[in-house]
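With one protein chain held back, the other chains of the complex are shown just where they sit.
So that you can tell them apart, the chains are marked A, B and C in the order they are listed, and the count of residues begins at 1 in each.
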Amino acid sequence: MTALKLLISCPDQKGIVYELTKFILENDGNIIDSQQHSMDDKFFMRLEVDSSNFKIDYSSLEDKFKPLADRFDMDFKFSLKKKNMAMLVSKHPHCLNDILLKHKYGVIDVDIPVIISNHPEAEEIASLYGIEFHHCPIIDKDKVAQEAKILEILQPLDIDFIVMARYMQILSEDFINQYSCNIINVHHSFLPSFKGANPYHQAYEKGVKIIGATAHYATADLDMGPIIAQDVTTVNYKDSANDYVSKGRDIEELVFSRAIKAHNEDKIIVFDNKTIVFH
Amino acid sequence: MTALKLLISCPDQKGIVYELTKFILENDGNIIDSQQHSMDDKFFMRLEVDSSNFKIDYSSLEDKFKPLADRFDMDFKFSLKKKNMAMLVSKHPHCLNDILLKHKYGVIDVDIPVIISNHPEAEEIASLYGIEFHHCPIIDKDKVAQEAKILEILQPLDIDFIVMARYMQILSEDFINQYSCNIINVHHSFLPSFKGANPYHQAYEKGVKIIGATAHYATADLDMGPIIAQDVTTVNYKDSANDYVSKGRDIEELVFSRAIKAHNEDKIIVFDNKTIVFH
Amino acid sequence: MTALKLLISCPDQKGIVYELTKFILENDGNIIDSQQHSMDDKFFMRLEVDSSNFKIDYSSLEDKFKPLADRFDMDFKFSLKKKNMAMLVSKHPHCLNDILLKHKYGVIDVDIPVIISNHPEAEEIASLYGIEFHHCPIIDKDKVAQEAKILEILQPLDIDFIVMARYMQILSEDFINQYSCNIINVHHSFLPSFKGANPYHQAYEKGVKIIGATAHYATADLDMGPIIAQDVTTVNYKDSANDYVSKGRDIEELVFSRAIKAHNEDKIIVFDNKTIVFH
Partner (left out) sequence: MTALKLLISCPDQKGIVYELTKFILENDGNIIDSQQHSMDDKFFMRLEVDSSNFKIDYSSLEDKFKPLADRFDMDFKFSLKKKNMAMLVSKHPHCLNDILLKHKYGVIDVDIPVIISNHPEAEEIASLYGIEFHHCPIIDKDKVAQEAKILEILQPLDIDFIVMARYMQILSEDFINQYSCNIINVHHSFLPSFKGANPYHQAYEKGVKIIGATAHYATADLDMGPIIAQDVTTVNYKDSANDYVSKGRDIEELVFSRAIKAHNEDKIIVFDNKTIVFH
């Protein structure tokens, strides 16, 4: 089965679902999953279609759909083929490691053409999973040059989205804009609490009883992008700040992989600096 | 806004969503929420429709929908008006108490015409919330007579569904059949573990580290009906079996109220002794 | 069995536990539970002693213990008798309601001589549980007069601690100082996120995927006192801000009752604007 995914948002009006399903039926698609919700006069929908016998070629799909989209003033995104995901990582490999194993298990159905790091440590894990690795250190504090180097690597690879697997650098606004809403970061706190550096130590100082992690789209505004996934775990008085770090890693892995899976399966609509994550 | 809810299950085929949405559009309904999923060649859907301007009167809706339902061999259920929920309770009032407060807060939008108990204790709480209370004790172990008395109370009240708020009696198959898939029980264990009597003590003896509670539809097979909601909490070595009971009550309240809310909002399809609970 | 509780904090040194246990043994106490932890050169301990045959009368216990306490420079607190807890509430009775039922069930082993509210709504629930209720409205915005009235009610009752069961007023620094570290508040957010007014609406605007509640000691610095208990629940894109409010109530009840239970059982040491909560 070939599954075509369609994400739509537009002003709410009568007849949208009817016209959408008519379009799909007339082209011999079969809807296998759909979720739609209207709120604040906005309409949001995700459709998953068995397109094995679809009459329209994927390359001309957007054109054919355009009249309908225009009529309802839709933002829409079709998705059919496997995506290309690039991974950025620094010294801490746990999120990278978790994603690579989930990828191997088939849980995250994506292609990973490249892993890039500002440190050499992750090369061994990349190599274990047979993935191309590039070491792009920041030389003489020249982050502009380093980002240029990264982009040079990414450009020929037809990258659909980038994930920051505990990549401890702040990407420039220029870089982010080139992959708008397609860069996923994992921050090691329950945002909006404890933005910025050393969130577990901030949490320890504050004396919270639960710590968390947050996966979100990277935006120019540090740790302020649309939140995709969050989870938490308990801490107690015997836990040191370092214990928070250890316990937190498990949560970082959980939210990071959920966010990547949701993005990869086209389950996310960004709206009003928030996300709708369909089930 | 008047919200018409529609639950459908049928064999999966092309064009179902199209025909459904056509039916709704032609009658001037606006879909505000829909969820649909196909699996194992079966099609499941929930629709919520703004029916403020709906052309078809609710009383004739089923008739008008019948041809479409027949064409696709659908099981379907329309729902528009507020439901009548009867509550059964024994000596432990916590689930009753929680539901009555949630009802007062407007979280569970139902009418509660009656509370019935085999013990007198719950009368005060019923009275606090202004709800009719009947004490139906089991006299001389004659449960048949007691159930007949309960049914006599229920029948004139046009009861849509019954909830067993820790009602510690096993209902007869006859009784259950009169409200098939419309009786919700809460069992104080994480089913299928620890069926039957004293589940917290069973859990204590087993040495589990997490205890739970389960809301499910009552069937003739004790604690084996379709599960609607489950949740858990942790226990540790200092907790006695009585502590399990105390901690468990909070979880019973949570799963019971979630199950009632889902049922009341027509979010549940029973299928294959399991439930599909739409979000 | 009579259980004597002892909480201790002091600079860490060799021999503390030995001297403590010697003191208890020599006076015919039997330790039934103890937890001790040293960190950052500080020593923290909780002891629970079967004092059925204790040789020292409770009234002279502090005097007899003083030499030992002085030797190790201890902060300490003995506790034997049931505590008196006053409850403050406003219009939303869910936390009050939950505590009163847990109290009735024997889960929270405390005396509740009085419930005070700035609104009349809670009187019925107070009455159901047979607890004295006082309506202390704020008249002409004169909060000073209102607090004076509350203190006048509390003073003859030998109140050990006060709990703010969603009491929507900010207590003055003067008031708080009279019950220092003995006033427990529940805030309807996962602090330190969303301090102040309308935290669920703040959470909704931010687009978090998990909401929470926090029980903490009230201090003059709003929502900044030592955190005692926190818990969370998930929200999704279909939940309105009002749904956050509804879901949040359950979490408020959970953290509030856990905090009260821990405080009532002398399991909390406040240290460095944080709490150590023994198991």
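Rule of thumb we're sticking to: contacts are C-beta pairs under 8 Å (C-beta built on N, C-alpha and C of every residue); 3 or more make two chains touch, one makes a residue touch a chain.
From a predicted model like this one, the values you see are computed outputs, not experimental measurements.
**Student:** Which candidate, B:Gln13, B:Ser172 or B:Ser193, sits in contact with the chain we can't see?
**Tutor:** Considering all chains, including the one not shown, the answer is B:Ser193.
**Student:** Of B:Ile150, B:Val163, B:Ile176 or B:Ile227, which one is in contact with the hidden chain?
**Tutor:** B:Ile227
**Student:** Which of A:Asp12, A:Asp33, A:Glu147 or A:Glu252 touches the chain that is not shown?
**Tutor:** A:Asp33
**Student:** For review purposes, identify every residue of subunit B that touches the missing chain, sorted by number.
**Tutor:** Subunit B touches the chain not shown through residues 37, 39, 44, 190-194, 206-210, 212, 226-232, 236-238, 240, 272-279.
**Student:** Write the list of subunit A residues that the hidden chain touches.
**Tutor:** 33, 93-94, 97, 101-102, 105, 107, 124-125, 128, 236, 238, 246, 249-250, 253-254, 257, 279
**Student:** Name, in rising order, the residues on subunit C that touch the hidden chain in the full complex.
**Tutor:** Residue positions of subunit C that touch the missing chain: 12, 14-15, 17-18, 21-22, 24-25, 28, 30-38, 279.
Assume only the chains that are shown with their structure count from here on.
**Student:** Could you tell me the distance, in whole angstrom, between the mean C-alpha positions of subunit A and subunit C?
**Tutor:** So the centre of subunit A lies 42 Å away from the centre of subunit C.
**Student:** Of all residues in subunit B, which are in touch with two or more distinct other chains?
**Tutor:** 33, 279
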